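Removed: one protein chain of the complex. Kept in place: all other protein chains.
Letters A, B and C mark the chains in the order given here, with residues in each chain numbered from 1 onward.
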Amino acid sequence: MLEMLLSIPGLLLIVGALLVPVLPHAPRQAYMLALIGVSGYLTFGIETGVHTTASLGGLDLILVRAEAMTKPFALVFHIAAALNVFYALHDPNKTTSAAGLAYAGAAIAALFAGDFLTLFLYWELTAITSVFLVLAGTSARTMNAAMRYLLMQVGSGVVLLAGAGLLWRDGTGLTIQAVDALTPAGLCLLLAFGIKAAFPLVNGWLQDAYPEASVTGTVMLSAFTTKLAIYMLALCFAGFTPLIYIGAVMAVLPVFFAAVENDLRRVLAYSLNNQLGFMVIGIGVGTQLALNGTVAHAFASTIYQGLLFMALGAVLHRTGTAKASQLGALAKSMPLTAIFCTVGALSIISFPLFSGFVTKSLTLGAVAKEGYFFVWLAMVFVTVGAVQHIFVKAVYLPFFGPAPKRVKAKEAPLGMLLAMGAAAALCLGIGVYPEPLYALLPYDARYEVWKAGYVLGELQLLFFAGLGFVFLSLRGVYPTAMDTTVLNTDYLFRRTLPRATMAIAGPVLRVWFVVLAALKRSVLQMLKISEQASRESGLVSGIASIGSAAGIFLAMFALMLILRQVM
Amino acid sequence: MSAENLIYTLLGLPLLASALVLVFRNHPNLRDGQAVLLGILSAGAAFQLYLLPTGASLTLVELAPGLTLTFTPEPLGKLFALVAGTLWPLATLYTIGYMRGAKEANHTRFMFFYAVAIHATMGIALSGNLLTLFVFYEMLTFSTYPLVTHKGDEAALKAGRVYLGILVASSIVFLLFGVIGVWAIAGTLDFTSGGILVGKIDPFYVPALLALFAFGIGKAALMPLHRWLPAAMVAPTPVSALLHAVAVVKAGVFTVLKVGVYIFGIDFLKETGGSEWLVWVASFSILAASIVAMTKTNLKARLAYSTVSQLGYIVMGTALATPLAASGAALHIAAHGAGKITLFFCAGAIYVAHKRTDIRDMNGLGRTMPITYTAFALAALSIMGVPPLAGAWSKFMLMGGALDNGYLVVLGVLMVSSLLNLVYLGEIVVRGFFATPKRKLKGVQEAPIAMLIPLSITAFLSLALFFAVDLFIIDFGG
Amino acid sequence: MMQHLPVLQVLLPLLAAPFAALLRGRDLAWGVAFITTGAAFLISIALFLEQRALGTTLVYEMGNWAAPIGIVYVIDAASALVLPVISGIGFVATLAARQLVAAEIDARDHALFYAAWLLTIAGMLGQVTTGDAFNIFVFLEISSLSAYALVAMGSGRDRRALPAAFNYLILGTVGATFYVIGLGLLYMLTGTLNLVDLAERLPQVEETRAAFTAMAFIALGLFLKMALFPLHFWLVPAYAHAPSAVTALMASTATKVSVYVLIRLIFGVFGVEFPGLADAVGLLVLTLGIAGAFVGTLAAIVETDLKKLFAQSSIAQLGYMAIGIGAMSATGLAAAFLHLFNHALMKGALFLAIGMIAAQAGRATMGTIQGAGKQIPITMTAILFGGLALIGVPLTAGFISKLYLIRALLEQDFWLLAGLTFLSSALALAYVWKIIEAAWLQPRPKGAPKLHETASQYIPAWIMVIATLGFGIYATPLVQAAFAAAHVFIPSVAGAN
Partner (left out) sequence: MAKSKNPKSKLTPALGLRLLAAVAGLLVLAEILVHRHAYFALEAMPLFFAGFGFLAFLAIILGSRLVAKLATRPVDYYDTPEGDA
């Protein structure tokens, strides 16, 4: 039992999470950190290959199998899990802690799943554990948002299961490996991963649910689910060209939505979406360099995206709001947070010497190398978008911009600062010295980012984008954010689906009731007829006269003769 | 014990229990205690029988040449006997807690018919031919009627009418005709591996004959013959739990499955395509019942419609006519049994502890009743088919069966159904744990321990069944 | 002694009748009837067992005159099966009659009542045993005439008994006349009235129109006597207004004897191969049978008077026997025999139980029994079981007959007909349910008279109930006997049981 617990990465965290709710606060945090430490230690030692198998229900399952790509993901998941513990030091919520730990465990275990059924198990487990994080939110809409979130997540799992079933029927087996996307099985798997990776049209849940979660919950959410989906896409669909365009769309579209959004955590959710788009593009390109780019980007973005969520979470925690329209000049009261947040923003806009720069450039380079001009252009465009909605809107204005009204805030709690500090250090560290990260990458393909021309281009892009902002704000046309509901693809099942269901169910029910009524009427009618007929004066049971009896006799006699002749 | 003796034991223990209930009617503790004790014995006997090799047979009487009352435990029947036998003592224990907690009257009568109903269920499970099955099927209907109308008020009697009316009418009008028809065609009614109709009936008539069974077995609650099931929810919760989540409805789908496997034969159904129409009817039943369930705010009504939907799975397993789907359907009898009884146990616990029946009034109750709600959540996940809970396996196997036959649409139906389950069951859990209650609830207020123990055990069974699945997969060949 | 049993079977009640008429004390008359019917029942059992043991036809030659000159009494597998039904019902009905008659009939008429009672039974037994076609007519008239009188005796309580009896008399006579006309034609053609002789000589003239006409007349006459739809209209009023004891006796036996005679003449004399038989009679009987089954059942569903309700149900049940006959096969005949037997049991149980209620309350309607389930549970349970048997629920006798009836139809690939037959029988659920609901699910209305039951009141009904259940649970010997009876008329095919 214990051996099994230790041999399956992540299981330790999942099972260990069961103890979390019963521990008092301080030991609990230590206990969680210890678990993560042990798990990380055990996991990091796992070499590529199949390690643990099992047989259940007549199926051969591969419980543990590592790929070249597994290690970086496993590492960053552990890092994120540990950072989350620090970040939540102030938060005594047992449910969030336990769910977060199990969620991380499930995501880690899923990385090592060797077959689709095992994956399905953890896939659903991430869905169910993570919904607790959404539910930890306090707004009035939290519950409904959580249900919608869960529906999409479990829905993704169900589609995954269908894909697995189709693979099994085709005789290809359940092992996770490259899949032909243009088969029913492939399409199902693509959709399943696509939902969790927030592909266009199925991205609504992300912007819908993440900002509804609690301060700590959102941070935990941002790390695992989407990266797990990216990992699976990379394993199964590397080089599937349409992904490039899917990725481009999912990178570009959120830029505009983020520009209108007032809730800064939602802005971050959009930005998460376009970061994922970059990774999907990399998978679609599918060269070794592109895949390296995807993995590296996933690694770095998990950290800087987490950092941004942490920083704005800290703002929310201290000020009670994360609305752009209500924030400003926070750098005075929360200087450390402001610094860390700026590091995160510089990372995400891929400012040289920050992590985003050294990772995103790999993908960008791969795309350029393969000659996808418009995709490349889109990626550059999205970088400008990030300047707009992250650097300017989510970091510069709240922390350094004018205060719309007097905002009084204290610096973030120590745990948060520790977590943010560590994350910021990692961002900077990777940006300055990316070699260890590069060494972790699955392939040997390299891309030289430190070329003066390249750095110059990047700097020009960023600074002139900044000038764009200056230009607009001087002209007074830089838009002020306002509270609105921005329609997203969740409209499909918040509005379209119920309407469609009613449109179908209504007529069906009406027809059914008409049929029922008709049946009832005809039965009553029949009973009425038989009642009339069987009265004493009725047709069939009355005391017939002798004459009518004779008539019947004759008729029957004739009938017999006729039958004799005819038949 | 030999298999024959085990059959006698399994059939006899509930009868003995019912007799002792009458004997000890003035000693409540003795009366209830003996039922639990005999229930535990029956669980043991059922398990022992389950492990014995198949082949024993016990004939009571020969009605007419070739027409007997016979008990022949085969794997499927043994599984059902095991499900009923295991859940009986738990349900009895729960009943004691409920009846005392909710202060229901006529406890003795209730316990008496409860045990008789179990006897009938055992008879159905172990029956060796259709006639025996039919006899116990009817017996089950009549013995549960007093339980459904236990409250004796206007509403209960009205529901009782619907209950008895649909179940009796469907069985007399369709099922009995099917039974006689099969006998007239095949000359026997014995459950035989591979079916008894092969080569004896014009394939043209197979769909119609199957329809006689599918709609004749009203207990399977295939839409539109499902109305009795929600109606029966007026009964006290232990009745809903054991009988309408497990024994009665499972007897229905068990019969459908058994008829499909041992009367028609899987291969024969597949060859003739006689069950194709049933695939669509079952699909409709699965989805429509789920949608109706979403509109119900009474907890038991919602669970009832959920049962209707889940029964569709088992009928679907029969209709798909592949060994894998049939195995999945058989497994679902056990998996859904454990899950649904837990849900009903929880519904009863909520009622006893807080007198609430409307889901909208259950905000925040989960924090007050953590054990109950955790059990509920586990069971709900099992019903949804989420691993590592029992429901996942049966759903996998049904999906596999659908794929075997190329019914991609069925795959879709099963998927959508999972999501619908999530919506209407998930809401209850989420409300329980996370919504703010209208009135402040103070501290932990769980139901009596006699109710908590059974519901914890059944919830645990849902989990354990996932890992012990290999023991419960019945191989239907092919 | 043993070899005289066939004739004793008939003679005993026949001779006891005038004896009973002469006795003045009402208990004495009943005693004679009781002992006589008891003896007749024992004789019929003995005959049945002997016939089954020997497997051959027992022939009793009156005065040792051999057929065709003399009159013979014939006990074959068919008559051996029907005799115990009549004598058995007669016996149990007599047992019940003591109370019923005391309640419903003026004490001065009791002796005459029992005389007519015994004559009816004797007449019916005679029709079954005799081997002579004209003799059948004689016994038919004996039983019918006494039956008219018995029905009319209901007038003391219910004036409508008189027109019912009159109607019954006229129509019954018309039926008998048809029968005797057919017989005359046959005698003209063949010069004999002995059944065996007739069967031997008919093939020579079977192509003639006269032979067919003879058959048509005989069949029509017997259709009326067996109350086949649409010639059933005499039955409901006659049964409904007759004294309860009479209803119980007649409903279980009178029409059954006619079914038996029909089978004996059509299949035993003309034979299945008779030209036009399958078309003219078979098809007609099938159609009318199924029509009757529906009409009777539907009428029963809407009926509120229990006697009428079950009289209507009888029309449906006779429809099933007709369907068995119409199937023109050994299984069909066996099903008809089975149902003849079983229906007698269940209707006996029902009418005896209802009679007890009617005797107390004056009438037995849905209103009378409303909420009665708690007051007279044993009697109502008897009605419940009788009803279940009518529906054909397994473990009751009705199931067995339904089983073979459907099988007979499916053997001939009459799927639709089988479905309709089954549907109509399942519809019986509606009227049985109506009774269950009234008796058990509704409260006793305020001010309704209190009903009571004693062992002597419900024992006769329960004897029949137990028989119904017994022959439902262990029917193998009965099924074998029924097939033996059927094979008298349609020889066994290899492989059929």
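As a convention for this text, contacts are C-beta pairs under 8 Å (C-beta built on N, C-alpha and C of every residue); 3 or more make two chains touch, one makes a residue touch a chain.
Bear in mind the structure is a predicted one, so any value in this text is a computation, not a measurement.
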(message) What shown chains come into contact with the chain that's not displayed?
(response) A
(request) Using the touch definition up top, pick the residue from A:P21, A:G37, A:P498 or A:G551 that touches the left-out chain. (result) A:P498
(message) Can you say which of A:M4, A:A54 or A:L456 touches the chain missing from this structure?
(response) A:L456
(request) Consider the whole complex, including the chain that is not shown, and state which of A:A26, A:A178, A:L414 or A:V470 touches that chain. (result) A:V470
(request) Determine which one of A:F193, A:W376 or A:F399 touches the chain that has been left out. (result) A:W376
(request) With the missing chain put back, which residues of chain A would touch it? List them for me. (result) 141, 144, 147-148, 151, 255-257, 259-260, 368-369, 371, 373, 376, 380-381, 384-385, 387-388, 397, 401-402, 451-454, 456-474, 476-480, 482-488, 493-495, 497-498
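One rule holds in what follows: only the chains that are shown with their structure count from here on.
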(request) Examine which chains touch each other and state the graph shape they make (line, ring, star, complete, other). (result) complete
(request) Averaged over CA atoms, how far is the centre of chain A from the centre of chain C? Could you give it in whole Å? (result) 79
(message) Can you compute the centre-to-centre distance for chain A and chain B, using the mean CA position of each chain? Integer Å is fine.
(response) 37
(message) Centroid of chain B to centroid of chain C, CA atoms only: how many Å?
(response) 45
(request) Sort out for me which residues of chain C touch chain B in the complex. (result) 391-395, 400, 402-403, 406-407, 409-411, 415, 418-419, 422-423, 426, 429, 433, 437, 441, 472-476, 479-480, 497
(request) Going by the contact rule at the top, pick out the chain C residues touching chain A in the complex. (result) 163-164, 167, 170-171, 174, 178, 212, 216-217, 219-220, 223-224, 229-234, 236-237, 276, 279-281, 283-284, 295, 298-299, 301-303, 312
(message) For the complex, give me every residue of chain A touching chain B.
(response) 56-58, 95, 117, 120-121, 124, 128, 135, 142-143, 146-147, 150-151, 154-155, 157-159, 161-162, 165-166, 168-169, 184, 501, 505, 512
